[in-house]
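The complex appears here minus one protein chain, its other protein chains still in place.
On to subunit A.
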Amino acid sequence: MTPLARRRLGKATLNALGVLVFAMATFPVYWMVSTAFKTNDQIFTTDFIPFPTQFTLEHVQRVLSEGVAGHSIWLYLRNSAIVALGTIVIGAVFALLSATAVARFRFKGRTPFLALLLIVQMIPAEALVIPLFLSVKRLGLYDQLLGLIVTQVALTLPFGIWMLRTFVAAVPKSLEEAAWIDGAGRFTTFWKVLFPLVAPGLVATSIFSFITAWNELIMSLYLISDPTKYTMPVALQYFFGQKGTDWGAIMATSTMMTIPVVVFFVVVQRRMVTGLVAGAVKG
């Protein structure tokens, strides 16, 4: 074989591998979506039906009208959205303040604080949920979406600060100094100079927190018992254990739950890598 032919063959092999990886990663997702649009005849069969040839919206309509546990999926989507949005609104403010502190200032206790951020991320939610359940009950926040929001802020904040600090640090300090020299006060400098430049990072961080809160199961499972306050991950469980599993409805629901995450994911994917492995990747 000539070197050129060999290189072509090598390239073809690589591309084939790429297609294989693509198929491996997407097929289960495709299977979820396609099941959601198949008729029950095509779902409950031992045959392989690659496409929903009898395309139907019955499952989507059913979960939207009848829903789970007596309530439309809209209710659970709304609850999940309230919790996730509440988490990012509160979380973003706190994260920005703390991130500014660690990225813009050198002070005693900065390194311990950074270490603390990493340590607390390790704490398993399974461990926190027991004492939080007792506290939330005592404070009258049990069965309240607010109680859930508060715990989600806590779960997402450490990573939020960790991620946002790299964005704050990337804004040249000279810009703030210029504003300072022009007579701007501390608050004006922060609001008019730093904030607009950090905004994209803040969006990325918020989206990350949104996804975490949207997906979270443990807190939602044990801090909420009122079915009208369920979030999507909890509501999804209710399709199991009924008489026979309604796979069409499950797949329609999980597809609806997945869509917002996929959209957001595309937006922040690269930022997330830099945030998580920050410091480890040496250019």
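What we mean here is this: a contact is a pair of C-beta atoms (placed from the backbone, for glycine too) under 8 Å apart; a residue touches a chain by one contact, two chains touch by 3 or more; residues count from 1.
Rule of thumb we're sticking to: contacts and distances are computed from a predicted model.
Within the choices "ABC-2 type transport system ATP-binding protein", "Sugar ABC transporter permease", "Formate dehydrogenase subunit alpha" or "Fumarate reductase iron-sulfur subunit", the name that UniProt assigns to the complex's undisplayed chain is "Sugar ABC transporter permease". Taking the complete complex into account, A:Leu132 is the one of A:Leu132, A:Leu145, A:Ala179 or A:Val193 that touches the chain left out.
Among A:Leu146, A:Ala178 or A:Val262, the one in contact with the hidden chain is A:Val262. Set against the missing chain, the residues A:Val60, A:Leu77 or A:Val153 yield one that touches it, A:Val153.
Against the chain not shown here, subunit A presents residues 11, 14-15, 17-18, 21-26, 28-29, 31-32, 35, 43-48, 93-95, 97-98, 100-107, 110-111, 113-120, 122-135, 137-138, 150-151, 153-154, 157-158, 161, 165-171, 173, 180, 183, 185-187, 214-215, 217-218, 221-222, 232-233, 236-237, 240-241, 245, 247, 250-251, 254, 257-258, 261-262, 265-266, 269-270, 273-274, 276-283.
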